[in-house]
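Note that one protein chain is taken out, while the other chains of the complex remain in position.
By letter and in written order, the chains are A, B and C; residue numbering begins at 1 in each of them.
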Amino acid sequence: MAVSALRKWAGEAPAPIFVAAGEEMRDRVELLFNDGRLVRAASPRHAAIFLIAGRMRLEDREDLRRLHDQMPHPRVTLLWEAEVGEALGEAERFTGSTLASDKDAGEARRLDEAVRDRLEGLWQELASGERPSEPDLLHDEPPNPWEGIGPHGQGGKGMMGGTPYGRPMAMTSDDLRDGLALDPYTARFGPFLPVFPPGLLLEMTLQGDVIQLAKVLRAPLRQAASDHAPEALLRLARLLDLLGLPALSQRARLAAGDRSSSTLEKLGRTIRWSGATLAIPPGLGALEGHADLRTRLNDLLAIAGGSSPATRPELPESAHLSSLLPGLEWSEAMLVLNSFDDKTLSMLAMVMNEPDEESDGHDHDGDHMHHDHGGHHDHGGSHNDHGGHQGEGGHEDQGDHSSHQSHEHHNRHGGHA
Amino acid sequence: MELIAALLLLLFLSVGFAGAALADGMLPALISGQARPSWRRPIAEAARLLQTQPIRTEAPDALLWFLAPALYLALAIIGLAVIPFGPGLVTIPSEVGIVVWGSCEALTIVAVFMFGWSANAPLPLIGAYRYVAIALPAMLISMFVLIGAALPAESLGFTEIVEAQRTVWNVVRQPAGLILFLMLGLAISLRGPFDYADPADLAGGTTADVSGPALLAWKIARLAMLVSVSAVTATAFLGGYLGPILPGFVWFLLKTALVLVVLVAAGNLFARVPPARMMGVIWTMLLPLSFLMLLAVGLELLLWG
Amino acid sequence: MTLASVLIVAAALIGIGLYGALSQQSFVMLMMGLELMLNGGLLAVIGLWANTMGGAPEGQLLAIIIMAVMAVDMAIGFALVTAVYRKRQADVTESLTTMKH
């Protein structure tokens, strides 16, 4: 009784969807969430439906499987014009002919509406229990064997203990901000972290939330070149989300779908009043000839209002995310990352294939081993516990956000829902 | 009397909670210009979360992870318990009510930190310590502001503070104090411009690895804290249960509702400043401002009190 | 809740705190031991104030002083830890043997 009542209620909730947007699909997917029947989940932990839209690269498939397993039960996957082979098992496919850019606008809109309906239908089936939850795709096992000695694996000699799951203790390395050398934390973020451009995979070294090193492992997926104004509005919406203004961001997205001058003017005024431009530190994310983040936000507001985009000179050769991001705090870095148009971003995020051993956490460890007890300071032992990003063996692709190992464990410990 | 107050507390909490859930659902939709969602939506959302599998990360601090939402909720209730709902209607009459509330604020920071830390994952941890960095100085500010509210009453108890506002409400004495206190309200109920623990740029921050019932518990605790902080604001600055004609409890309810709506709206209308910049603003501008407010109230009482 | 029982609880806290302060290698844990001893002291002072002084306000004043001492202890302790750490990357007592000479 109670269970069926709960199920009935749950069916009324908007369908929580985690999105992995592929090539040319980001903007279309974002517009799906305009009518409030669907909500976009910030993390796969909050979602029930995994929407994979558009073409994916081969190397992304493993991450998609990982993300799938990170979602709690009940869960279901929908492949929308996605080519992922058999990576996602028997997941339902939704193919509405070819890409929208080949069709006229009305056709595309009808197609999007059909996807929306299908997603809602999936959620109804899932909530009512008609549709079984999808099982794990990957084995639930630790990526590295437990290597410690003794009952708790502390083994090892002296204070350092052993290396449980192949993860040694974190070591200190130099800090960019104030020189207080604490433990770095190296992890891969992406390729489908919701705050990242889809497809971008970064390996970053963090101290606290300051980025010390950033290396592009996979470039962002190419996006459809669309008109300036809707693209600018959607980019504006992403920035507003990051600035803690989800309602205004939704308004910008609505405006991108259906533009009329009066709403745009009002939206611009509300955004100015919210202090969004003032909130951004002046000079943040400044590129030669491309101004800083604050200016870019103002430009976006202007483009959204109908004026033509300001022309900017070519990017300097040296400009790259690996030099732009270090030194920024996490939230500033996310703002910077989302402030570029697709063309600029793809130039900034080119994968650089150079023999680069330095970014491996291990080298830093070496530098500090001479300290009394071997550096050993673990600013977040919590870090090395789930991360395993310190050693060469520990580099695992991060799913969307790096709790990647956890999915391999949740079933064993808590899969009783 | 205390028993009646305890019953009233339950009533107030449930009414306030329902109102908070509704406001939290409706106001963003209104601001975004979307179709208005139905009042059933929060309940549906809760039903969904109840049926979702609770996720366990690798090697979390399971005890603290479980306890953090409970602690957060308990603090909201304790905060409400020292507030008078009407003349003499207090669940726990305390002559040091302000200090009790201050402890609740401080322990809230502990609860949020515990929640983010114990998940044993990077994004929740970043959310947790970022929140501590912002909320600790914000709490200091709120204490100065509250002392300013206690000065005219010559007491640390909330009942005396309300009674001292019979002549003039504290909001007239220190208007900036009210605004500073509302900022604290946003900070400890984790919303909008002061939500440094669960923001979008961290994929949900402390909640990024939480699913199912635990996430529901956290959301409930957040809303309860919103009710609690609105009630404290109404008591300390808007004269609490004082008001003509209507009974005290109704006035109190109305004022709390007003503050609550203001908080929810502000949470959706103001942009979040990146944490490092916010730290600068808090320590160099807001904290000195709260000193000045305190000084001004002290001088006023000394000269004309 | 007799005076003796309160004082014995305080004594237990002081004993545990002493053990911690003497046995812990890391500075921060060592400070925890000190704090626990002060905690016991605070309890003892208030216990004595409530049961033997008839509520003379000076007793509470002493408790406030103890709290101030705790705050000073923590603040200076953390500042020293940070300063030493900047210089030597050290956070355990053994790594500061040069201070002996």
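Everything below uses one rule, namely that a contact is a pair of C-beta atoms (placed from the backbone, for glycine too) under 8 Å apart; a residue touches a chain by one contact, two chains touch by 3 or more.
We take it that contacts and distances are computed from a predicted model.
**Student:** Absent chain per UniProt: "Cytochrome c oxidase subunit 1", "Chaperone TorD involved in molybdoenzyme TorA maturation", "NADH-quinone oxidoreductase subunit J" or "Pyruvate synthase subunit PorA"?
**Tutor:** Hidden chain, UniProt protein name: "NADH-quinone oxidoreductase subunit J".
**Student:** Looking at the whole complex, which visible chains does the left-out chain touch?
**Tutor:** The chain that is not shown is in contact with A, B, C.
**Student:** Check the options B:113, B:144, B:218 or B:241 and report the residue that touches the missing chain.
**Tutor:** In the full complex, the listed residue that touches the missing chain is B:113.
**Student:** Pick out the residues on chain B that sit against the missing chain.
**Tutor:** 59, 61, 64, 94-96, 99-100, 102-103, 106-107, 109-110, 113-114, 117, 120, 125, 129, 132, 136, 139, 156
**Student:** Which parts of chain C face the unshown chain closely enough to count as touching?
**Tutor:** Touching the missing chain: residues 1, 3-20, 22-29, 31-33, 35-36, 39, 42-43, 46-55, 57-58, 60-61, 63-65, 67-68, 70-72, 74-76, 78-83, 85-87, 91-94, 98-99, 101.
**Student:** Over the whole complex, note the residues of chain A touching the chain we left out.
**Tutor:** Within chain A, the residues that touch the unshown chain are 152-154, 159-162, 164, 169-170, 178-182, 376-382, 384-385.
Note that only the chains that are shown with their structure count from here on.
**Student:** Between chain A and chain B, what distance separates the C-alpha centroids? Give it in angstrom.
**Tutor:** Averaging C-alpha atoms per chain gives centres 30 Å apart.
**Student:** Could you please specify the touching residues of chain B with respect to chain A in the complex?
**Tutor:** Within the complex, chain B contacts chain A at residues 27-29, 31-35, 37-38, 40-41, 43-48, 50-59, 117, 119-123, 125-126, 129-130, 192-193, 195, 199-204, 207-212, 215, 268-277.
**Student:** Can you name the residues of chain C that touch chain A in the complex?
**Tutor:** Those residues of chain C that touch chain A are 82, 85-86, 88-92, 94-95.
**Student:** Along chain A, where are the residues that touch chain B in the complex?
**Tutor:** Residues 6-7, 9-14, 16, 35-36, 42-43, 45-46, 48, 70, 72-74, 127, 142, 185, 187, 193-195, 206, 208-209, 240-251, 254, 263, 270, 273-276, 278-281, 284, 329-332, 334-335, 380, 382-383, 385-387, 400-403, 405-406, 408-410, 413-417.
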